[in-house]
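Beneath this line is the structure, given in structure tokens, with notes to follow.
Of the protein chains in this complex, all but one are displayed in their positions.
Presenting subunit A:
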Amino acid sequence: MIPYLGRRVMQSLLILLGVSLITFALLYLLPADPVRQIAGRSATPQTVENIRRQLGLDQPFVVQYWHYLMSLLSGDLGRSYIQRSEVTELIVSRLPASLLLMVGAILCELLIGLTMGLIAAVKRGTTTDQTLMVASFVGVSAPQFVVGLLLLYVFAVRLGWFPIGGYGTWRHLVLPSLTMGILGAGWYARMMRSSMIDVLRQDYVRTARAKGLARGAILFRHALPNAILPVVAMIGIDIGIFMGGIVVVESVFGWPGIGQLAWQAIQRVDIPIIMGVTLVSAFAIVLGNLLADIVAPFIDPRIKLR
């Protein structure tokens, strides 16, 4: 276990290093000059050069990247070019909102996805099954921007059940979580269905049925715990999909998380923020995968960590 962990942590650090290098290089190669963005359109060439020197952007790529890495090691993500604030402060102030949305989204996708998958597996081959699978397919493929606006229009504008965007109460959380959750729910429904069908084919289920156990007892006490394990282990990996989704969903709902921060930073070429959010997201994804792998043997004893 310990050597395995050590190896995995090393791998994770290498991945993060790679992500930082690639992102830094891509942003460096961008044919847009961040100094021009800061200096504004009325700046004199002198002002532009002054700013370039002060930010160290006149240095060669390797030197810039080295400086960035060194401050990164001391926990400093730099200062935003456009917002003129510490990137760490900006991300930390927005992290709680994104985490809250993540919890809400995971609850939604599990609740909807597992239920749909379970029903589809039990009713395999029927119209119900087909309808649910088509629905899950739509959920997976529908653009979140459209789903968000649709939910917003129906439940907030027409019915008035929820507020139209914003942040603060549990009522604000429902629609963005649902928008995020519908995508994940589609995946979970499909996984849950196939996993459940596998389990229902197992001998012990047949035995239980032969013993005359009630249908509900077989499903919930014997089949479900075994079917659900591989699905739940996916949650860690889910974070990657989630990080992509928050950029869109947070923008639609005016949700003050790091996705919205990233979107605004990309539009304004605010490189330190783009770097910071990318690294934090990469860290979350790597951590999620690592946790998923570590937790797997506890959920399913057949898996061994080597």
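Heads up, the rule we're going with is that a residue touches a chain if its C-beta (ideal position, glycine included) is under 8 Å from a C-beta of that chain, and two chains touch if they have at least 3 such contacts; residues count from 1.
Basically, contacts and distances are computed from a predicted model.
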| item | value |
| --- | --- |
| Record-based protein name (UniProt) of the chain missing from this complex, from "Response regulator", "L-lactate dehydrogenase complex protein LldF", "Anti-sigma factor antagonist" or "Peptide ABC transporter substrate-binding protein" | "Peptide ABC transporter substrate-binding protein" |
| Chain not shown: contacting residue from A:12, A:50, A:88 or A:202 | A:50 |
| Candidates A:252, A:279 or A:292 - the one touching the absent chain | A:252 |
| Listed residues A:3, A:31 or A:125, member touching the removed chain | A:31 |
| Contact footprint on subunit A, counting only the chain that is left out | 30-33, 36-48, 50-51, 54, 79, 82-85, 89-90, 93-94, 97, 149, 152-153, 156-157, 164-167, 250-256, 260-261, 264, 267-269 |
